[in-house]
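In this view, the complex is presented without one of its protein chains, the others remaining in place.
Per-chain residue numbering starts at 1, and chain names A and B are given in the order in which the chains are listed.
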Amino acid sequence: MKTKSYMARIMAAPHILWAILFIAAPMLFVLYYSFTDASGAFSTENLRLLLDAKYLTIFLRSMAFALVATVICLLVAYPLAYAISRATPRAQKVYMMLIMLPMWMNFLIRTYSIMAILEDNGFLNTILNSLGIPSVHIINTSAAVIFGMIYNYLPYMVLPIYTVLSRLDVRLLEASADLGCTPAQTFTRVVMPLSRSGVVSGVTMVFVPSVSTFYISQKLGGAKYDLIGDSIERQFQSAYNYNLGAAMSLVLMVIILISMAIMNRYSDGEGGLVA
Amino acid sequence: MKKFGFLIAVCMMLAALCLSAFAADRVINVYNWGEYISDGSEDSLDVNRAFEEYYKETFGETVRVVYTTYASNEDMYAKLKSGATGYDVIIPSDYMIARLIDEDMLEPLNFDNIPNYEYITEDYRGLYYDIENRYSIPYCYGMVGVLYNSTVVAEEDVKDRSWDLMWNAKYAGKILQFNNSRDGFGTALYRAGADVNSTDPAVWEKALADLKAQKPLLQGYVMDEIFNKMESGEAAVSAYYAGDFLTMYDNNEDLGFYYPVNADGQIVTNLFVDAFCIPKGAKNKDLAECYINFMLSEEPAIANAEFVCYACPNALVLESEDYREDMGEYAMEVLYPEDFSFSENYNAMSYHNLNPETLKLVNDLWEDLKISGDESGAGGANYLSTALVAALVIVAALAAWLIISKIQKSKREKMY
Partner (left out) sequence: MRALSKIYTILIYVILYAPIAVMILFSFNSINSTGIFAGFSLHWYQELMKDAATLTALKNTLILAVLSSLISCVIATAAAVGLSKMQNRMLRSAVETLTDIPMMNPDIVTGISMMLLFVFVGMRLGLSSSLSFVTVLIAHITFNLPYVYLSVMPKIRQMDTHLTEAAMDLGCTPFQAFLKVELPAIFPGVLSGLIMAFTLSLDDFVISYFTTGSGFETLPIRIYSMTKKRVTPDMYALSTLIFLAVLILLILSNVAQRDGKKKKK
């Protein structure tokens, strides 16, 4: 047993070292800027500023957008990942590559293309009109922003769920059917609990970047209702208020950490069948 | 495992390719706006390659131009400020040059190495940001104007050439505003006849009120998206730089353009200059000066002026028949409006570097503008609140399911 844990330590060491050097150390700069003012003196002014109505609004708005996007992503991705995991192994590989492939195209070009589709006289409305359906106004609304988030982060939801589902033991499903479960019962009692770790990974990988995203709301939402990421970006990029920007991202991080902790509480203890 | 071997082989090959990039005696690092130099596309002259050839012929040494790009003055400043860069030539705008000089981030130029400076006539010398002509040489300049789609906008609304078109409720949902604080506030301040470099907070507060009143009429705040949206007719009214209007006009001849005037018929809009500078600590200052000098000579200057499509302060370009012919009559009219003297108007019409307090105020107010309000004003249904309610219901259902399954499980465990 001794050699085993020795080995485990060696394997984890580079990662831990890397995380300390390149994740923790830069975070010290963020901490430093959060608690100082422009002259470098200690100050909690930045954090107090965030209690202003305008920053509360923007925090809540970002959380709302991210939550909606994550839930829709999960609802869309789960059946998809399930369908893919039931295909032949060769087809599975192709499907998964095809999920990732659009993300290899440049983000800006993809976003412009989405704009061209969703615009009032864009491709979508042209198609709808030719079918005799009236136009829909999507561009520059929150619907467009949420669509953009889902489009961009869907693969990060599908991938982990698929990874878990693909390894699901078919015999378990057969056993459950033999024991008298309907397909629906098999799904809720066997498949869903078994895929929980994948869902947790997926939710994390979608929710977290959606909360802090910028650009999507600027390009697809007409930049009319900024999200927290836009504001942080502006502090660093054009206002040069590193202190406020750092404080904002610190608070954002704490909020995310708390929500992750709550989620992990529910996901971890349940792993009986998995581990 | 074979696949990994293959991948590693591929990346080794790529790395080898990278290292084998041809060696030159000297290297010069140029940092410029994207799409802001004649680069050989569309049969233009690739001025960087031309410089390399020129240098080899003249000095017998090979030189390599490493040319990289940025999207805004602010991006460039953030990068330079980090102090770890090593650029030799940069091309910032006027107010940013003022700031860089203030913060001692520029190197004074040695004009003995830049004899072609003579082609920059007196009109374009001694501008406010560099009165003594020590740090910068103008590259190009231009003005902001109002763009409109003549199939949508009525003749009578553009007749008086006013900023009011951007606030005209008739075109609600078809108007685009700048998505950066300086230009955005600029439109409101010029419209109100106020000083764009004012240090009086009341002036800026008033401009914010105007912008807030405009917000419900806007389709969005945009930068480069303006090209697609104006060309395709998605939007009908906006403000942008004159040279870029010409690019859009090439693709959609329904577009119209004017420089906004006040009640006295005087042009009131932003006039900007972008200029060559050498950042402090540049390692190849003599080479940088040689590069700038080359860019001021006839052929590269004309190529750049035609490619960038902004107005050019270089006499060699202005006197060139070829340049006038290539640009066309309409473009010349737009870029160099008649009865408009650059030197008389520049100092009054340009953005100056604001003092830190004002800069902070402007940023705060812009933040207010961008955060305030909801989408109900934008003429759309409120999708978000509906979706949020639905999402919360689903999350609650999932949580309930988790908790119930947990309880059930513990019950089961008790049974055993």
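As a working rule, a contact is a pair of C-beta atoms (placed from the backbone, for glycine too) under 8 Å apart; a residue touches a chain by one contact, two chains touch by 3 or more.
Nothing here was measured: the structure is a model prediction, and the numbers come from that model.
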item	value
Selected residue (touches chain absent from view) among A:Leu60, A:Leu108 or A:Ile133	A:Leu108
Hidden partner chain, touching residue among B:Glu35, B:Glu53, B:Asp164 or B:Asp195	B:Glu35
Absent chain, residues of chain A that touch it	3-5, 7-16, 18-20, 22-27, 29-30, 76, 79-80, 82-84, 86, 90, 93-110, 112-114, 116-117, 123, 151, 154-156, 159-160, 162-164, 166-167, 197-198, 201, 204-205, 208-209, 212-214, 228-229, 232-233, 236-237, 242, 245-246, 249, 252-253, 256-257, 260, 271, 274-275
On chain B, residues whose C-beta touches the chain left out of the figure	7-8, 10-11, 14-15, 17-18, 21, 27, 29, 31, 33-36, 39-42, 66-72, 75, 78-79, 82-87, 223-224, 227-232, 234, 244, 247, 250-252, 283
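We take it that only the chains that are shown with their structure count from here on.
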item	value
Distance from the mean Cα position of chain B to that of chain A, given in whole angstrom	31
Chain A partner contacts - residues on chain B that touch it in the complex	72, 74-75, 78, 179-181, 215, 218-222, 225, 228-229, 232-234, 359-360, 363, 366-368, 370-375, 378-384, 387-388, 390-392, 394-395, 399, 402, 405-406, 409
Residues on chain A engaged by chain B in the complex (per definition of touch)	54-55, 57-58, 64-65, 67-68, 70-72, 75, 112, 115-116, 119-122, 137, 139-143, 146, 193, 218-219, 221-226, 230-231, 234, 236-241, 266, 269-270, 272
